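If you scroll down you'll find the structure; I have some questions about it.
One protein chain is absent from this view; the other protein chains keep their places.
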Amino acid sequence: MLSLLSVFGVSLVFAFTTVTFMTDWTGPELQVITSIANQFNSIQNEYKVKIVSVSNIAEKFLTSLAAGNPPDILHANHQYIAPLVAMGAVESIDDITKYGLNLKEYREEVLKSAEYHGHLYAVPMKLDIFGLFWNKNLFKKAGLNPNDPPLTLKELKEYAKKLTEYDSNGNIKVLGFDPGYNSKWTWSHVWPYYFGGTLINEKTGAITANSSLCIESYEWLRGLSKMYGSEKQLEKFVGGYGPYWSNSNPFVSGKVAMTFGGDWIAKIIDIYNPKMEWGFAPFPSAKGKLMAYTEIDMAVIPKGAKHMKGAKEFMAFVAKPKNLLKFLTPVPVLKKEYVEKYENAIVPYPHRNLFVKIFQKVHLFFAPTTPVWQKYDALLKDALLNILFLRTSPQVALNNVQMKMKRALEMMGR
Amino acid sequence: MTKREKKEFIWGVVFVFPWMIGLALFYFYPILTSLYYSFTRYTIISAPKWVGLLNYKWLLTDNIFWTSVENTLYFMVIGVPLTQITALVIAYMFYYVRKSKTLGFLKVFYLFPVLVPGVILAIVWNLMLNSQYGVFNFFLHLLGINGPNWLESTYWTKPAIVLVGLWYIGMSMIIYIAALNDVPKELYEVADLDGAKWWTKLSQITIPMISPAVLFNIITGMISIIQLFDLPYILTSGGPNYSSYTWAMQIYDNAFTYMNMGYASASAWLLFLITFALTVLIFILSKNKIYYGGEE
Partner (left out) sequence: MKMRPHIRKLLVVLVLVFFAAIFAFPFYWMVITSFEPLKDFMKLPLVFFPRHFIPENYIRAIHYMPFFKYFLNSSWIAIMSTIGTTLTSSFVAYGFSKIKWPMRDLIFMITLATMMIPFVVLMIPLYIEFKSFGWIGSFKPLWVPAWFGSAWSIFFLRQFYMTIPSELVDAAKVDGASHLQIWFRIALPLTKPALSVVALFNFIWSWQSFLQPLVFLNNKDMYTLTLGLASFQQRHGGVEWNLLMAAATLATIPILIIFVFMNKYLIEGIHITSGLKG
């Protein structure tokens, strides 16, 4: 009897199904999801989640997808959902509420971004908020109130002008505002939205790169560059930028007085220049509405995943508020009430209060939802950099983008 | 075939046999599959859909493609001769001081660049090419020259990459040193007895005797430069304004960024055809110029 029981017990132990979760998280962020997975594994016997961390997730994912053994869960940012759906590469997860996931806990805009064409495709996990960072010391030096960030686009330009300094040779020494001169750290798709425009027609999905508001937004940015100097002066200044995560980060080292970026800039400051006095505010919008660009890390289920049930179980588990609050970000994806309800579960995070205060007040917006996101992003980035470095006009550049996007869609057979 | 020729044929096949198996096992399927993909619209999740020559037609009207081809040609035309001549000159210098063991040890330093792993290259090259604190511009400044904006200016990105490429001549250099050391001393001795000048010895003895190595380095150098990816990807991401966007980057982007594997395969096959044609051309042009000591 005892031997039979022990055999039964042993076979139970070996009866679990492995559910793979592919992500490009490393370091501390990887530890968070791993600990959530470990917890999940310990409280039930049916599934064992294995976190697979890879540095080049596109190559790895597409290769395994092609060979018919995709991971059961893929970590994908919101802008990849539409392309993946268009490729037929992800499953819809409308039934995930059956696994205990409470969709109502998510901030409305966040939940909406996980949907596409009426179906739910992803479980939001973590988000990053973007906005205007400014150097309070440089504000003081230029005679500006360090605690008053610019509230309108007009003010921002004026401040930028005051904050820009030149050396005796006419070279730019300090730049007032950097919207993204370095190609590796520029978000070219946010500006039309701050001007009240959009890059796609949300209803039809049509590309609207050269709509008047898009052109206006890029024209405003060009105005900034013209105000700063010539193409050569800008190239020389930007050529002096050091690596983003280092002491030579232009904002952290005081070469740039105001910059647009994600909440992680606070981390860079903490590591390399903790004594710096800085502020964070929503980037001003043309219509006066308080808005903030956001990027969301989500989990999706690839088509052909072998353990969909297990995947949904784990995703529902990750979506529990107490787990979502473990992620290393100052602003959670949850509605305010849920955050307050589970306050003890929140992981301490530097400057959380500052970001949360702003987070409560802003309307979140995301990258445009379009199946041709990657090409659009590449073309816009190229267009924006050409405009910022005064190589071309917004009209010409955006017309070009529009034309190329039309071609891209044709190539996709749309 | 004579009996002797038949025997040689059998021996030939026996020796290359392992490689033939390797070719069949590891190259035929992937290569032919990628050729097949080039005639399809393949987005990986669904089966490839036959579209005939459509991808090729799209390529020919894609101006980003043409830009990437032009940039790659630039790197080939400038990069191959420049790196080979530099490698050969340095190799010759090492040959010149070959009697000194300590100086010989310096050779190892020229291979050091391969020790720096890819993840660090972006940082290392920022250190060298930064227009304000970069080491290059620092030295240029000492010479009184205002260093250019290597990585931000559309004009200077390609020269910057060629410059960085010079760091990697260590391997070619080692091969040239081997070839130089391989030249039989007697040839030089006889020439000296005849009172030959330095230039005559170089052109009549050295160059012909090392020509097999030169051919090798030029062909393998060309093959690797035409597929140049890592350096521009890491240093400039192909910009600004596609000024350093190479053919291999265009292929990679279409394959894994835009998930258009069929299009990428078509581009890869065009790259292959050009490379093959150039290689055949080089072989033909060099036919009577390469001296193999044991011509067989």
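The letters A and B name the chains in turn, as written, and every chain counts its residues from 1.
Everything that follows uses one rule, which is that a residue touches a chain if its C-beta (ideal position, glycine included) is under 8 Å from a C-beta of that chain, and two chains touch if they have at least 3 such contacts.
For clarity, every value in this text was computed on a predicted model and none was experimentally measured.
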| item | value |
| --- | --- |
| Shown chains touched by the chain that is not drawn here | A, B |
| Omitted-chain contact residue, chosen from A:P243, A:G279 or A:G304 | A:P243 |
| Contact with the hidden chain (one of B:V114, B:I145 or B:V190) | B:V114 |
| Residue of A:T17, A:N45 or A:T63 in touch with the missing chain, whole complex considered | A:T63 |
| Positions on subunit A where the hidden chain makes contact | 24-29, 52-56, 59-60, 62-64, 66-69, 128, 242-243, 245-248, 253, 262, 264, 267-268, 271-272, 328 |
| Subunit B residues touching the omitted chain (full complex) | 1, 5, 8-9, 11-16, 18-23, 25-27, 29-31, 33-34, 37, 44, 90, 93-98, 101, 103-120, 123-124, 127-128, 133, 135, 167, 170-171, 174-175, 177-178, 180-186, 212-213, 215-216, 219-220, 223, 226-227, 229, 248, 251-252, 255-256, 261, 264-265, 268-269, 271-272, 275-276, 279-280, 283, 292-296 |
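Note that in this section only the chains that are shown with their structure count from here on.
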| item | value |
| --- | --- |
| Between subunit B and subunit A, distance of the C-alpha-averaged centres to the nearest whole Å | 38 |
| Contacting residues of subunit A [partner subunit B, same complex] | 58-59, 62, 65-66, 83, 87-89, 183-184, 232, 235-236, 238-243, 248, 303-304, 374-375, 378, 382, 385-386, 389, 391, 407-408, 411-413 |
| Subunit A contact footprint on subunit B (complex, rising order) | 41, 43-46, 58, 62, 122-123, 126, 130-133, 149-154, 236-237, 239-242, 253, 256-260, 263 |
